[in-house]
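A protein chain is absent from this complex, but the other protein chains hold their places.
For reference, chains read A, B and C in written order, and residue numbers begin at 1 within each chain.
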Amino acid sequence: MDFTYDKEQTALRDAVRGILGESAGNREKITSSEPGWDREVWGGLAEMGLLGLPFDETYDGAGATATEVGIVAQEIGRILAPEPFIDVVVGAGELIADAGTDEQKQDLLPKIASGELIAVIAHNEARAPHGTVAYGVTATSADGGWTLDGVKEPVRHGGVADVLIVSAKDGDATRLFVVDATADGVTRTTYATPDDGYAARIVFAGAAATPLGDAGEAALAAAFTRLQTAYGAEALGAMEVSVETTVGYLKTRKQFGVTLSKFQALTFRAADMYTSLELARSISLWATMALAENGPDALVASRLQAEIGRTARHISQESIQLHGGIGVTAEYSIGHYAARLTVLERTLGTEAYHVAQVADGIADRGIVELLH
Amino acid sequence: MDFTYDKEQTALRDAVRGILGESAGNREKITSSEPGWDREVWGGLAEMGLLGLPFDETYDGAGATATEVGIVAQEIGRILAPEPFIDVVVGAGELIADAGTDEQKQDLLPKIASGELIAVIAHNEARAPHGTVAYGVTATSADGGWTLDGVKEPVRHGGVADVLIVSAKDGDATRLFVVDATADGVTRTTYATPDDGYAARIVFAGAAATPLGDAGEAALAAAFTRLQTAYGAEALGAMEVSVETTVGYLKTRKQFGVTLSKFQALTFRAADMYTSLELARSISLWATMALAENGPDALVASRLQAEIGRTARHISQESIQLHGGIGVTAEYSIGHYAARLTVLERTLGTEAYHVAQVADGIADRGIVELLH
Amino acid sequence: MRLALSAEDAQLQQELREFFTTKVPQEIRDTVRSGGELTKEQIIEAQRVLNAGGYAVPNWPVEWGGKGWTPQQRHIWLDEMQTAGVPAPLAFNASMVGPVIATFGSQEQKERFLPATANLDIWWCQGFSEPDAGSDLASLRTTAVRDGDEWVVNGQKTWTTLGQYADWIFCLVRTNPDAPKKQQGISFLLFEMTTPGVTVRPIKLIDGGYEVNEVFFDNVRVPADQLVGEENRGWDYAKFLLGNERDGIGATGSTKLRLQVVKEHASLPLADGSRLIDDPAIAARFASLENQLLALELTALRVAGSSKDGKPDPVSSILKLRGSVLIQEVSELAVDVAGGDVLAGGAGDDSDVPSWAGDSVPTYLNLRKVSIFGGSNEIQRTIIAGTILGL
Partner (left out) sequence: MRLALSAEDAQLQQELREFFTTKVPQEIRDTVRSGGELTKEQIIEAQRVLNAGGYAVPNWPVEWGGKGWTPQQRHIWLDEMQTAGVPAPLAFNASMVGPVIATFGSQEQKERFLPATANLDIWWCQGFSEPDAGSDLASLRTTAVRDGDEWVVNGQKTWTTLGQYADWIFCLVRTNPDAPKKQQGISFLLFEMTTPGVTVRPIKLIDGGYEVNEVFFDNVRVPADQLVGEENRGWDYAKFLLGNERDGIGATGSTKLRLQVVKEHASLPLADGSRLIDDPAIAARFASLENQLLALELTALRVAGSSKDGKPDPVSSILKLRGSVLIQEVSELAVDVAGGDVLAGGAGDDSDVPSWAGDSVPTYLNLRKVSIFGGSNEIQRTIIAGTILGL
């Protein structure tokens, strides 16, 4: 097992840090109106080849692994970059690459890679339990084609997406469909999310749809695992900066005539935050390597989510508390990190959900064998 | 609602503190061999009328309520008095008073009150879940009498008891029986408990038994509630002294040239211990009053147990940690408090068990109405 | 030791319950229940209903509208009010400046301010915290210099809650910069927010809302008769005020209501017909929080009334410390109950996502403040360790 980045990976990290860093100062302005991210930055990411990072070269991709994806995701997390890299490239993009027909791949992936097409998964439904089952959208086959009826919401970046990968009921099964988001029968209402982004309510009324290969719940589950791994890396980046920012604050902020770093009760809590961070880093890197080498494994992803969830709560809560009053203001960054971490953790199942997933069948499992 | 002791109650507390305090210095010697408590102190408690405290005056009791019992229990907890007041008087004694026949009450209660008779409940069985069901002892009716067969273990003070109140299977039901512990067919093996006491394995082989009135699971459940309330008060006393001792240690122990009280990280933890203690005190006093005024209520007892359990872990773990090395030595008292608290909490259902009891049916309950 | 309420207290409880659930507009109570935000007008309306019924300022001296209640009666009042979803009287008026004026103010000040304060004809805000002082309140730098019959105030306050609604401010100012200790040389001044030289800048919080403000003073001229009590004794009045502020500080009533509402949400069926409340892990969290709240409320009742002579009972630090953590934990549980729906923060009425779910993250983020404002939990631990434990 080797946790170190090679030269190319380090170069990738530096390049991503560079391009994202350029626009970091504009975040408040950029996120204050739709789409909530910067099309120029998006174009820059496309030029760097990042928007096709995990796709085959056949489809204008870079053929990179989850490790490289994780590097990008972590940098996104570090500066809370609002660009939808994970949702579009890792979520919809890799799902298409994994489960789409050749034709769909040839049609969609190069456009995603070039930045001209925004595709996202539309699976969420109001008050639906986390999982791969669709309840509120029904697929109907007629005249050799398919139509969808029902509501998906909240769909992150759903308002600006060009293409939606929609989960829908086909009898007892859940199947995935490709839908032109601008077509007749698709009505979208965009609203703000609590982490400075946008999501949409999407109503399908006889909207034309094409099956994504023969993808169903298994393909969606695999997509979730890829997303969870990337979100985990994003969360890691956000937690890393949360700890750095908090430590920096303790070193400079004065109270009662001395810097906060003179208060042992506070520095010990910073030490605990750092400890949590490093443990979460290990499990994030491990889950990323496992995905890269062995492909999606829901148990690995749940272990990751459980640990990231616990750590995100610890770090985001403590980072605000140690900042005191300014920690709860929008002017300071730390609260935005907390907001992002709070939402991220509930995006694909809560901490408790994933602990329960790991607990399921635990009696019949032996000691976790890490090295083999 | 009034949380203050009246004059008599304060006098009772002082008197108990006085008599128990006299022998506190001998604890190590007393507990190092069976029965693990001091018959002289026991006689003193009897003389003070404490061994019949909650019994009717008809049976040489003092007719006192759970409040007075709680005062005694708390003092027992404060100095880890090894005398079996709670198990004998509150456990077996009140169970007999509650469910025994007139004859049984007349026969047994005055002897308990005078200190000449030790009676305990023998319900525990190895690897049985907490509850009121007996699995391992069977009652057989023959010739107008009853005999018991099976094993009870671990039974606290079972080795020195004169009379056992034994739970046994009678068909599908669990019933309670009075058994002469020294009779034929009763074999006892005494061993040490991890909290400086003694318990016994008791084998019944055709042992003669008399039904305790027509007592079954309900009577046992009520006895548990009384015991839990008294154990809760005992735990409160033990936690109180744990906090006091730890605070005292922080004030006097020097490290790096200053007393530990100069280390904010430690004093904050002491503040958290104190906070936990005071919240536990409130719920212990409340549950005691509820028992005194409204009789046994399993939900109230589970709320108490859940809170006491959580607090006992917090306080006992932190009190050892803040003591450092000497905290884990037998020479210092703090570890003995931790041992007692650790065992107490698992004696009648673990914290998790009681949280689950409170959780059961919670959807159908409204806001807890405390004042009415 | 007695559990049951006395007949008198039980009757008071019934009267209050009747009053709160019938006299205060349902719409206001529903909004509170659902965790929504009240308008300024609704807050004023609610307080005037209470004041008309004699229930706005029970802790004041009887001649100014107080009730002479026992601490337990005050607890019943607060608990019935909060669990009925009735907004408590504005703390700045009822718990803070009112008692200070009633205790230390001149007769003229009492007559001028107290009735209007009780009825929320004046909306007060608090000018205590400053940017570089934080938890170290006594390090304040805002100055007031005497000039004839006026004080000239310069400086800046911050974290001024609802300052944007306020008509008047009660303000700690440094009137003697040469005092040997920083706690000395501070005075307690009252002035209108419309006085020339007062500027309010709202601070956006992480939930996107506005409730605290920076308030700047640039040569604000304040009539000398608006100084409360004695010059340079403002720190004493502030301590008295902070002691009163701790009444009801555990906020158990409103947290109980919140928990109950979250439980109702968790008891609704999801798309697959299952209910979160039937998940033992979720139910256990509700049970544990309910128990802890019970312990906290019992503790509030137990220590009520031990605040004497205007000095806060240090045990009230326990209530603030644990009360803030519990309300935060309830809000965290609400986020978990909302699950993936948390994304719908800005969804409108036509959304299928219920508003409580979309509001859950903003509320959770907003409530991080309760362990920081009003004496952070670190300050409370310092008080417990120092004042109670002698460490």
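Structural remarks
The rule is simple: contacts are C-beta pairs under 8 Å (C-beta built on N, C-alpha and C of every residue); 3 or more make two chains touch, one makes a residue touch a chain.
If you're wondering where the values come from, they're calculated on a predicted model, not measured in any experiment.
The residue from A:Thr101, A:Ser114 or A:Ser261 that touches the chain not shown here is A:Ser261. The chain omitted from view is touched by exactly one of B:Arg201, B:Lys262 or B:Arg365, namely B:Arg201. When the missing chain is restored to the complex, the residue among A:Gly144, A:Gly171, A:Gly257 or A:Gly366 that touches it is A:Gly366. Checked against the hidden chain, the listed residues B:Arg188, B:Arg281 or B:His336 yield one contact partner: B:His336. Hidden from this view is one chain, which touches chain B at 124-130, 133, 135-136, 151, 153-154, 156, 189, 191-195, 199, 201, 253-257, 263, 265-266, 313, 317, 320-321, 324-325, 327-331, 335-336, 338-339, 342-343, 346-352, 355-356. By the touch criterion stated above, the residues of chain A touching the omitted chain are 1-6, 9, 67, 247, 250-251, 261, 267-268, 270-272, 274-275, 278-283, 285-286, 288-290, 292-294, 303, 306-307, 310, 352, 355-356, 358-360, 362-363, 366-368, 370-372.
Across the interface with the omitted chain, chain C contributes residues 279-281, 284.
Convention: only the chains that are shown with their structure count from here on.
Farthest chain from chain C (centres taken as the mean of C-alpha atoms): B. With each centre defined as the average position of its C-alpha atoms, the distance from chain A to chain B rounds to 53 Å. Multi-chain contact residues of chain B (touching two or more other chains): 267-268. For chain C, the set of residues that touch two or more other chains comprises 378, 381.
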